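Note that one protein chain is taken out, while the other chains of the complex remain in position.
Now for subunit A:
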Amino acid sequence: MFSKKTEELGKPEVDENQPLLRVRDLSVVFRTREGSAQAVNKVDLDLARGQTLAILGESGSGKSVSAKAIMGILDMPPAEITSGTIEFRGKDLLTMPEKERRLYRGQRIAMVFQDALSALNPVYTVGEQIGELFQVHRGLSRKDSKKKAIEMMDRVRIPGAAARVGDYPHQFSGGMRQRIMIAMAIALDPDIIIADEPTTALDVTVQAQIMELLAEMRRETGSGLILITHDLGVVAETADVISVMYAGRTVEHGPAVDVFANPAHPYTVGLMESMPRLTGAGDRLYAIPGLPPSLLNIPAGCPFAPRCPRAEDICRQDPPPPAVQLDGIRYAACHFAEEVVSHGIH
């Protein structure tokens, strides 16, 4: 039913010696009636096999847009990629013809969406939807793909998979649905899994399980995981490397342990301090004052300056150096990165 001209089957060949994912200078602009919104501004990202990269940031910081750009599912227009390269194993995905690009989706790079209920088609059973992948990419028959679907549901530990393969998405609980999304993402053994706020729509009790499952699937498959989140707790548990985004830019980048222990950008410091803690009961929860800038009108100088307790005149006038290198692979886009690392912001 899915043969003829439409689909070449099988994974696209890649050079395993090249870096898994190398994003350089990525910029995405949304053209709107009100003007151009710079959603992603010269972002660099790197991901190695077996690594977990967390992209951290508030709503509108450009983290989801970056992920969609990597995935190749931005709606263009209104979005437009104005600069940059996204290299997967040395091949630039952005210059690739759409037909070839499609073969990478699902097979090489897969995505777990935030809200599994809306990311699953309500008119098909979950078995049909997991099976769809095997039909599209592997040319399996309906019957074989159903078997595969049950296998995948078992793998993400959905109880009674064989009995539930014919159920519809709305018959599952939120956590189970997210497991199905994960099953779909890992079904074709991708090299990169992008999880876009995978736990945001879930109950707190289920969040940890889903993160554990994602981490486990990453270990099992040896793929790289890009975790997009604003939940610091989630990041602390699973991430190897953290990129903090603010107003479309990467403001800090480094190994998770170091960034947590010693943030180098005042914005990261603010994020850490706004996290509830078990000690210090009775204190008011810290909140970063002000709001992120409108992407239509990002202030000159440092975009965080208006909210920054450490800001000086230079911050309001000159944009910070895009990457002040601290020790090793740590970078921060702040005029005072070194001082922030050693003395904090107060």
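The rule is simple: a contact is a pair of C-beta atoms (placed from the backbone, for glycine too) under 8 Å apart; a residue touches a chain by one contact, two chains touch by 3 or more; residues count from 1.
In this text, contacts and distances are computed from a predicted model.
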Choices "RsbT co-antagonist protein RsbR", "ATP synthase subunit b", "Phosphonate-transporting ATPase" or "ABC transporter permease" - which one is the UniProt name of the chain not shown: "ABC transporter permease"
Among A:18, A:173, A:294 or A:342, the residue in touch with the chain that has been omitted: A:173
Selected from A:104, A:304 or A:336 as touching the chain missing from the view: A:104
Residue, one of A:48, A:73, A:291 or A:314, that touches the chain absent here: A:73
Chain not shown: contacting residue from A:49, A:142, A:219 or A:277: A:277
Subunit A residues that touch the omitted chain in the full complex: 2, 6-7, 71, 73, 77, 102-107, 110-111, 113-115, 118-125, 132-133, 136-137, 157-160, 163-164, 166-168, 170-173, 175-176, 179, 181, 184, 203-209, 212, 232-233, 236-237, 260-263, 269, 272-273, 275-279
